[in-house]
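So the structure is just underneath, and the comments pick up after that.
Here the complex is missing one protein chain, while the rest keep their positions.
Labels A and B are assigned to the chains in the order they are written; within every chain, residues are numbered from 1.
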Amino acid sequence: MSALPEFEKRSQQEVKATTCYMCACRCGIKVTVEDNKVRYIQGNRDHPINKGVLCAKGNAGIMKQNSPAKLKSPLRRKAGTERGAGEFEAISMAEALDILEARLRKIRETDPLKLAYFTGRDQMQALTGFWASQFGTLNWAAHGGFCSVNMAAGGLYTMGHAFWEFGDPDWDRTKYFMMWGVADDHASNPIKIGLEKLKRNGGKFVGINPARTGYQAIADEWVAIKPGTDAILALSMLHVLLKNNQFDWEFLIRYTNAAYLVVHTPNQTGHGLLLRDAEGKPLVWDMRLTAATDGTRPSITPALFYEGEVQGKPVKSVMTLIAEEYLDEQYSPENAANICGVPAEQIERLALEMAHVAFKESIEVDVPEGWTDWAGRKHYKFIGRPVSMHAMRGISAHSNGFQTCRAIHFLQIMLGTVDVPGGHLAKPPYPKHIPPAIKPAKDCAPNTPLKGPPLGFPTGPEDLVMDAKGKAKRIDKAYSWDAPMSNHGLMHMVITNAVKGDPYKIDTLMMFMANMAWNSTMNTAEIQDMLREKEVGGEYKIPFIVVSDAYHSEMVNFADLIIPDTTYLERWDTISMLDRPISEPHAACDSIRQQVIRPDRDVLSWQEVQLEMGMRLGFPALTNADGSRKYESYKDFIINWQKEPGIGFLAGWRLDEEGNEVHLRGKPNPKQWERYAENGAFFEMHLPEHIRYYRHANKDYLEFAKNAAWVGSTHQIVIELYSETQQRFKLAGQGLYDGPMPTEAHHKERLSTYFNPLPFYYKPLEQCRIDEDEYPLFAVNQRPMFMYHSWDSQNAWLRQICAQNFLYMNRQRGAALGIQDEAWCWVESHHGKIRVQVKLVEACQYDTVWTWNAIGKQKGAWGLKEDANESNDGFLMNHLISELLPVKNDALDNVTNSDPITGQAAWYDLKVKVSPAAEGETGTWPTFPALKPLPNAHVAPDILRYQAHKAVNLERPLADVLSRGSVHDGQRGTANKE
Amino acid sequence: MHPAFSVIFFTVSSGAGYGLFIWLAIAQLFGLASLNTKTTLIAGGIALVLITAGLLSSTLHLANPKNAWRAVMRFKTSWLSREGVFAILFYPSALLYLLAIFMSDHETTTFIKLLALSVIIIGLATVFSTGMIYACLKTIRQWHTALTPANYILMSLTSGAVLLTLVLLSNKVFAASMAITGIGLLILTALTKAIYYFWVHKVTGPTINTATGFTRAQVRLLDTGHSAGTFLNQEFGYQADPSLLKNLKVGVFVLAFFVPSLLLAGVATDYLGVGAALLAFASVLAGLGAERWLFFAEARHVIRLYHGAQHT
Partner (left out) sequence: MKLGLVIDLDVCVGCHGCAVSCKQWNTSGTTGPLTDYNPYGKDPSGVWFNRIRSYEVGDYPHNKTINFPMSCMHCEQADCVDVCPTGASYKRAEDGVVLVDQDKCMGCNYCSWACPYGARELDRASGTMKKCTLCIDRIYDERLDEYDRQPSCVITCPAHARHFGDFDDPNSNVSKLVRERGGYALMPELGYNPTNRYLPPRVTRPIPTNDVKKKSLISSVKEWVNQAVAR
């Protein structure tokens, strides 16, 4: 073999580890840099999340760094020009910070609620939330309210961890995996890695989804469900399990509240609450004692099924209620099939298959050193039921998503698969006690930090954030009767409410990483109008809008002040265990970003901006008593700030009293950033064998977790099949609660109808208020695996994969509707109308249409030219969706189109009709005026020839040219091995 | 396949040029026509102009013409290379041949005979190579047949014969035997073409099922993985209107074969003169243009299977 030339000049290259931010999965990357240009981005093989692999987006980082849409400097709306007209002037960073400071100072000194600070794809809500609470405003939340709070709430209120980023299937051991409504999700690479593992191990993968693409493509079985009906499918499977006596008795008795006794006094105060003893301990019926006893005690023999009278009250065990409810014929596979469109035989078979795998193929993991349960008893085995599940926005983006999510957890719990080998595992710092013991802050005052974080977990009406008259205190009306358990706020309501002045007016809206003027808003066109809306006096209804973005998004166009951020390769950043961390089920992890490219523009990371503002405004946590700054920089702050002694943002490489490096808890270590950088930008601490499972009841784990400040107590985390929290709100709606209760009829109805201690199916709210015959088709979105929301159309490589989205429709349905493949069609909902191009496919449930999310763009945004396909042929489904319920001229007209329990935006409740457009009607509609280019915008080239260095060609010698073909000339192209 | 003008022009023009020169040499060898030096030189000149124009046009098709000279390197395996080598070899023998004719003032010496023979062989080899460029491609079933080189050779010889008839007539040289040869060729070529068109319609070869390996159910394309065109779409995605294809075929037979045969019959029987021969050649050219266009437009590369075509 002839020697190869030196293709890469390694001496001129540097490889640095950092964390990807092409999406929220936060994979570890190694970036090869040559002359401050990215040569190559590679997955970090040691990294807990991605183990070396990268997705399409992660691989396209070069083109994000190279984007012509990058903001170059701070910008201010030109005086005298209209908001949204795109007339900006470049200002210096110093000036921008001064403007921001003055504005914020005034608000903080007078009425901190006048600041609404909302963040979109924010990865450090622990920091933005900290900032908001130091500032003293309740009006802070991240995108969770429109994203997937239903999953978080459904899980955290049931088993102390959740789907989303809180847990993972035990990919190594699971033998049966059911995926509900997932296209890519946050665990983007881990799911792909896991699915392959599952299939290699011979496991079965069932995909429940109206569309068959991506993950469902490789599913062993596809369940083409009608959107919004998963609860009935799940509960019907539960029905089958119950009928066949297929549930895990031991798991239910030891680890859940299934045996707890519930007071059964319908229509009376206290009905449906747990029966408790004098100390407030829940009671069970003990079969040996034949008496009620403290159900939290070990070594008792609780009756799973019990009905009788205790303390003079009629009671039933939780399991009795469960059986009564779900054995009912309404949950029979035949009835469920009518609602969800999945054949009855299939429902029954799937349930029984899971039972078989859970109980006939159960696994035992030996623990030689033994594990100790919460009561101090030693066991030498972990019993595993290798059935696992994952669910995401196909479940959560419906107004019945909370109850549906709980229904899915019910299946897992009945089969005993929670935090057991082969089941669904929590990721540290989860599981937490149910729910996590943080209550939302209720009060604020000038120049005063909040007493707690703005967001938390209410357990009853007294935790809501309302004034004495029952009026919402938060601008998004979170924790009000509209959405009592809105643990992540309702970001999708902020603009609408602020413009209406309902519940009040604000002064400044500050947005970080959220494209609220476009794809992350329901009802795009009207939101743009609202952002422009003025008072009679001529002032804007939202007087001042500050946007932190790194690129020329649609939202940037509506800002009064734009603070340009660095790109993810240009900044120092933290992914903390105080937030949703990057942990793996069996390892506690967190990570950092380090600067690998030096910015060439006047930009400042939002992390630095927040810190700077906090210090200028004198936040107590950031300043000393004399008002001087406590921290030099963001990096200094991350090292030295402590939540409680020994606990900071980063858990790795802290210091013990002797100055040795220790993990999880310890004093600040000035070398902490260096340690992370040396270790590939992450910290990973594997949990010892004996604290890897049953962590809700694993004493050693709970003690370990308490030391790390993940949990507040070492009490057993009892899984809540029966939700007393739900019942409290229900009672409040029924007028039977001993505490705050709503006064308005529609609130009473909302609470009494949708809150329920046991999950149930109800038709999504929007669908109850429209004529379903007129709008027969469900319309949903899917995340394309190769794009992240709006921000990847600026990416020259990714947009080649998809610059135009289609509306995908079932081929047979298309034929029935007289719609041709690739025809332009009108799609109408109760709220709006769009024109799109239809593609007829097999991969779509008969009653559903779907499209890729966020491909459509406003002309002129994202550094794209005006003729870009995204703005001429691509479209957003959002124009069809309303943030309010369909108008029916009743009290619900102004109520949020969200889950009535959590306030989760109900994106996927949408129903539409589709009809062919007239001859000549082509191109997307509606279109929007083109955004003006920013004053110092980069010019997008017509041809791109990116290269970090000149190519070194591999030359073919002349003799070889003359002498060798492939095989025709008798010489095999491939030489035999010598 | 996309019918590129440069390639159509190249094959038609150089094909006619080689055909003309070949017939010139044959006529010389076998005394088919009473050629004189002037006519030979004129005919040879025209042939070389046609050949050269064609070759130049074919280099226009190259994206990196500065490396065109390298095209001779792979004579061993590449028909394109062979075509190039033969085309290059053709020039010295053709020029030598014309020079010899000029020097000997049209006396058929053995040397000239040898030169004529070499011109015929190299010319045929060149045209055969052109045909084989297409015929050797297993990826395009419409081309992958012995009919392709046969067609190229026949087309070249036919158009050459008609052109030689025209040149002879316009130089007032007796041309009936050439015209009759032309008619014979026209009929033979038309027959071959008819067989080709009949054959090409029988769908055979790979399908979307064999292309993907999924043979037990219908396979449909869901997504190409790119929303705009790519090199593959541009190069292989050409799709002509089926009715246009049909009509053009009739056009091919009328223009390339029927009309010129009639006209040549008139010439051979002395009813018609040089004008008719000119018309006949023009008609052949137009017909051949259409034929060549169809040759490309009807060719369906197997890559189309991956873009959703059920068969080629």
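FYI, a residue touches a chain if its C-beta (ideal position, glycine included) is under 8 Å from a C-beta of that chain, and two chains touch if they have at least 3 such contacts.
Everything quoted here is computed from the prediction, not taken from an experiment.
A.B. asks: So one chain is hidden, and I want to know which residue out of B:176, B:221 or B:240 touches that hidden chain in the complete assembly.
C.D. replies: The missing chain is touched by B:221.
A.B. asks: Considering the whole complex, which of A:82, A:109, A:172 or A:196 touches the chain not shown?
C.D. replies: From the options A:82, A:109, A:172 or A:196, the contact with the absent chain belongs to A:196.
A.B. asks: Who touches the missing chain here, B:176, B:211, B:240 or B:254?
C.D. replies: Of the candidates B:176, B:211, B:240 or B:254, B:211 is in touch with the missing chain.
A.B. asks: Among B:79, B:128, B:152 or B:257, exactly one should touch the missing chain; which is it?
C.D. replies: For the chain that is not drawn, the touching residue is B:79.
A.B. asks: Even though one chain is hidden, which residues of subunit B still touch it in the full complex?
C.D. replies: 1, 61-68, 70-74, 77-81, 84, 133, 136-140, 205-206, 208, 210-214, 216-232, 235-236, 301-303, 306-307
To be clear about the criterion, only the chains that are shown with their structure count from here on.
A.B. asks: Centroid of subunit A to centroid of subunit B, CA atoms only: how many Å?
C.D. replies: Here the centre of subunit B sits 65 Å away from the centre of subunit A.
A.B. asks: Which residues of subunit B touch subunit A once you look at their complex with the stated criterion?
C.D. replies: 73-74, 76-77, 220, 222, 225-228
A.B. asks: Which of the residues in subunit A come into contact with subunit B in the complex?
C.D. replies: Going through subunit A, the ones touching subunit B are 213, 800-804, 841-843, 869, 961-963, 965-966, 968-969.
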